[in-house]
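Have a look at the structure below before the remarks.
For this depiction, one protein chain was excluded, whereas all remaining protein chains were kept in their positions.
Our next item is subunit A:
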Amino acid sequence: MGNQSNYLSISDILVTNEKVPCKFLHDLPKMGFLDPASTEDDLKTGTNVEIPLWLAESLYSRRPPLVSVDLPKIYKEAYREILNADACTVDLHKLGQHFYELGCYIAKHDIKGEVGNTLVNTFRQRFRMILSASASTDSISALQPLSDTERERTAGAASTEKALSTWLKRGDCPLSTANMVASHRKRKRAEMEML
């Protein structure tokens, strides 16, 4: 199941922990607890429940499949229209922290095959936002509507920019403390101050 190269990736694990709406195609004895609305012991055929993507993918890949996977609401027609009209107005941090990654998993369950296009379109429109966020001084409000990976890209862009400017005035940069050593100290100091 899944992509072998991602097996040990923590971010992929967090993406596959997102919930997706599913319809169960078989009876599941003793699995009633998967549906928070039911009080029965068994889960009946035809129940609609939101389950984590890892479980959905795994049950979908059985022969015969145990579930059919539906699109989470942000990938549905209504949201797709908003995203295609103006993706920059959408707060992806609130609506889909893992919008692109989850989208890649979910695209194969989209019968019309439009989710893929929406993902590309959304990124194309939001690219300017990411770029300006990386150059912005008021980073907190610029970062707010960005999804997790978009924030990572922003941080990446900012640190590349910084690396370039240090390189341009090369020779002037003093030797410095190693990364992990510095963060370990900082954290310890913060902990001490809390006491």
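Note that contacts are C-beta pairs under 8 Å (C-beta built on N, C-alpha and C of every residue); 3 or more make two chains touch, one makes a residue touch a chain; residues count from 1.
In this text, contacts and distances are computed from a predicted model.
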Missing subunit (named according to UniProt) among the choices "Proteasome subunit alpha type", "DNA replication complex GINS protein PSF1", "phosphoinositide 5-phosphatase" or "RAB2B, member RAS oncogene family": "DNA replication complex GINS protein PSF1"
Touching residue (missing chain; options A:Ser11, A:Asn48, A:Thr89 or A:Asn117): A:Ser11
On subunit A, residues whose C-beta touches the chain left out of the figure: 1, 7-11, 13-14, 17, 26-31, 33-34, 52, 54-55, 58-59, 62, 66, 171-185, 187-188
